[in-house]
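The complex appears here without one of its protein chains, the remainder shown in place.
Each chain gets a letter, A, B and C, in the order it is written, and its residues are counted from 1.
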Amino acid sequence: MKNPYLPSPMRVEKIVIETEDKNIKTFTVNFLNDEDEANFSYLPGQFAQLSVLGKGEAPFGIASSPTQPDGLQFTVNKAGVLTTALHNLEEGEIIGIRGPLGNSFPIEALQGKTTVIIGGGFAFTTLRSLVNYMLYPENRSRFGHMVVIYGARTPGMLLYKEELEKWKARTDIDVHLTVDKTDGNWQGKVGVVPSILKEIAPSPENAYAVVCGPPIMIKFTLPVLRDLGFPPERTVLSLEMKMKCGIGMCGRCNIGNQYVCKDGPIFTLAQLNELHGEY
Amino acid sequence: MDTSIAIRDIARKLFDEKRVNLIIGFEQGSIPLHSTPCFVRNASEVDRLIWNANCENNLAKYLPKIKERVGIVAKGCDVRSIIGLIKEKQITREQVFIIGIPCQGIIDRRKIEARLGGEEIMEAEEENDTITLKGHNFKATIKKEEFLHDSCQACAHKNPVIYDTLIRDNVVEGQTVDGYKEVKEFEAKSPDERWQSFSDEVSKCIRCYACRNACPFCYCQECFVDSSQPQWIGKTTNLSDTAIFHIIRAFHLAGRCVDCGACDRACPMGIDLRKLSKKMEMDIKELFHYEAGISLEDVPPLATFNPDDPQEFIM
Amino acid sequence: MKEVEIAKTDVVSLLDNLVRDYKVFAPVGQNSFVTFQEIHSGSEVSLDYINSKKPPKEIFFPQAERLFSYDLSKREGWRIEEPALKEQQSIIFGIRPCDARSLVLLDKVFDGKPYQDPYYTKKRKDTSIIALGCNQPCSTCFCTSLGGGPFSQDGSDLLLVDIGEKYTVQVLTEKGERLAKEHNEFKQAEPRSLSLMQDTIKTAESSIKPKIDVQRVIEKLDSMFDDHFWDLVSEKCLGCAICTYLCPTCHCFDITDEVMGQSGERVRTWDSCAFPSFTLEASGVNPRPANKERYRQRIMHKFNYFVANHGMAACVGCGRCIKECPVNLDIRVVLDSILNHQDAR
Partner (left out) sequence: MPLSSYDEIHETELNIMENQMPQPEGKADKWEPKIIAFLCNWCSYAGADLAGVSRLQYPPNTRIIRVPCSGRISPLLILRCLQHGADGVLVSGCHPGDCHYISGNYVARRKFAVLNNFLEYLGIEKGRVQFAWVSAAEGKKFAQLVQKITEDVRKLGPATKLVRKQV
């Protein structure tokens, strides 16, 4: 029996500062042991527990796509003890990883459908994984048209800026970037994600909406999706809760009888409507 | 008049006159020798309110988060806690209507259980100065005064220091035991004996924090033990962690604790918490001539100073 | 089912024999209450007890347990050390049937699908359970409402029934059978003993009342999540962890790194849904910000969520939370008020 509490070592290969406030960094990490690498097969939407010995452990959505050859990526916002410890790391240092944990975005269900991907702030990480996964040449034909609506407080707070540019250059994906506050040079939209969504009004026909963002964004986005005609069964959310074990035992991340770490973090709105809400 | 009835009459009047939105008192508990806190919101519910020698909780605990006008049934020690809370600006004097109970002391269930040696009490009936207990194989009548809680025996303020109404005549003040006797006995031991005894006590701790949560003065938004940024002390039941928890908990109550005994009664493991708090109380009295919860005017001792404070211990 | 019997006078010698081959945990009186402790001779045990202060869950799920340790002075590489899970056959002797039953329930959490907890399961698998039935259940016992009983066999390998001079012993599993065979203190049960046993069981079972309709509680809770009920029922709760820490079925935990100098360890410690820090996120958001949400979680988890996930309520009716609650917030009263609750909407 494999001990699910034991982290496997990974080397931090690269650290990129993503945002102008320098509070969000993306870490590219690689397994030290081939065996660990072979055991780590994941899909977009899943997360992993990252360890800094002496500081603890915290869950992070996997920001890379399994189609990427260059290791795993995690984008980390500095907020607590562990994230601060991660931010203090230098390239070459070793961290621990447990995972992949949780379920993934409903890849099967998205096949042949239009996918409207709606993200806000630094919660865009697993959505980025999904977009890259779907855009991957060998996968692309399995999925229909893609629409991305992504918002941040300011242009400088958008993640993955170079990649966003590449996406924009493609014709099989509509990318709408928006900021709450412009900095003058900003060419994109200005406004919060729900209002931009309303403005763009993607058709719900044969389409899925995948939403990930801060609670306040989700709160105002869901009614817009409903009005646009997206049924709860085709509205997909990724949730965040405080987690410790990541394997459904420690008891804190439940929404009703579902554990976000084990049964989630991806739920359809239809599923969530069935559950008692504390999130 | 029966105290319970007197409380109900006052409570009814307070609701009728719209002077409070809520009254916190006691109602009959679900098992023998237990009363339980009771939140009454209108006149039709006042008959739930009771008074007996098992009304052990310090209801002042509930005041800090209450925003409305509130009536509270309060024993001598509870009133002293309310004074502290008013001084610490957790509640205003105007907001709270004190239904003061001159208190004859409350029963320490554990003392009775120890006397019974493991027999379960199935029924208990209180009558004036005695309680009649019934179990599977026994029936006994005990004198209340023999089973009062330690903090009640050491209590020098049985009558409420302040109040809006007094529910019955004042009782005769006076301690039946010297409250600092145990502290002094403890002090007489050698340092190693003291440490051993302290470690034995705190090693029973299961970190349930009932002592903290039962205490009217533990109202911090985030307790130091819960903080994760930084994590001040370990989460384990390692002696070092539990010892530091208990030292700091006692210290945080220095000059504030009124020896209501709520922590002691709440502790499921029977840790002698008063041995810590009484030492604090005694020292504060000796060093700074201060007794907590007696007056609304004087400044808490650790929030002020006197240029001539003792400092022999400082080099 | 097979029965044997053992004279009360032989229990000490049985235990003396058992401690030679097994790590034996049994009720031991200490500090005016009884807890389960490892014993080294039969004479340490006090079987004349109502129930242990702390539930025996801590034998498998200790309040603080090392998951692994590491050395921080090594900057290079990665070295974490798993604690060796010892090969040690153990016995819990004299556990009450409610607590034995709680282990069945904990198994569902720690030994489920898809993850198994190696620390718990290893100890659990290597342990035999010898339970002691309750001739005189407490006034706070409500095991029969939860599908258990003073002589419930769930979770036990052997079950002792006190019939005066002797215990009859119900042999419930292969593990139990082996134990009964290996130790000659266990004798063939006499017919008279068996009929005494039946009488004892019947008397004890009928002494527990009233029975709470837990099935209806479970169903009613389906629609009570948003009810004002929780504001009122949680009002007097102090938010301490007595009820969760002393509960034989509560199993929530925290994981922290504890460092001393350069040597660190990752430890798992009991945690409680009653604590604000349980769900407080690093961002400062707390999905269960007050007693209301936290007490609701406790009740919902035990009597609704756990049922949905594992087919049984996460309560065995041992009554510890009732006895120890500092404000007498009696879970039976809460269940009753759920039953009597009229939907306000």
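As a working rule, a residue touches a chain if its C-beta (ideal position, glycine included) is under 8 Å from a C-beta of that chain, and two chains touch if they have at least 3 such contacts.
Remember, predicted model here, so these are calculated numbers, not experimental data.
May I ask which residue of B:27, B:120, B:226 or B:241 touches the chain that does not appear here?
Hidden-chain contact among the options goes to B:241.
Have a look at C:69, C:135 or C:286 and name the one touching the chain we're not showing.
Only one listed residue reaches the unshown chain, and that is C:69.
Which subunit C residues would touch the chain omitted from the figure, given the whole complex?
Looking at subunit C, the ones touching the missing chain are residues 64-66, 69, 258-263, 265, 267.
Applying the definition given at the start, please give the residues of subunit B touching the unseen chain.
Residue positions of subunit B that touch the missing chain: 186-187, 191-199, 224, 227, 229-230, 232-234, 236, 238-241, 243-244, 247-248, 250-251, 254-255, 279-280, 283-284, 287-288, 301-305, 307, 309-311, 313-315.
By definition in this document, only the chains that are shown with their structure count from here on.
Specify the contact topology among the chains shown, as one of line, ring, star, complete or other.
If you draw each chain as a dot and join those that touch, every dot ends up joined to every other.
Average the C-alpha coordinates of each chain, average all protein C-alpha coordinates together, and give the chain whose average is closest to the overall one.
C
Could you compare the number of C-beta pairs in contact for A-C with that for A-B and name the larger?
A-C
How many angstrom lie between the centres of subunit B and subunit C, each centre taken as the mean Cα position?
31
Could you state the distance in Å from the CA-based centre of subunit A to that of subunit C?
39
CA centre of subunit A versus CA centre of subunit B: separation in Å?
Roughly 50 Å separates the two chain centres.
Find every residue in subunit A that makes contact with two or more other chains and list them.
80-81 - these are the residues of subunit A that touch more than one other chain.
So which stretches of subunit B touch two or more other chains?
Touching at least two other chains: 228-229, 231.
Using the touch definition up top, name the residues of subunit C that touch subunit B in the complex.
31-33, 48-50, 53-54, 63-64, 136, 138-140, 232, 235-236, 238-242, 244-246, 254, 256, 258, 267, 269-272, 275-277, 280, 282, 322-324, 326-330, 332-333
Please give the residue numbers of subunit C that touch subunit A in the complex, ascending.
Contact set of subunit C toward subunit A: 67-68, 70, 72, 77-78, 80, 82, 109-110, 112, 115-119, 121, 225-226, 251-257, 259, 264, 266, 268, 271, 273, 278-283, 285, 287-288, 293, 297, 300-301, 304-306, 308-309.
What residues on subunit B touch subunit A, complex-wise?
Listed in rising order, the residues are 228-231.
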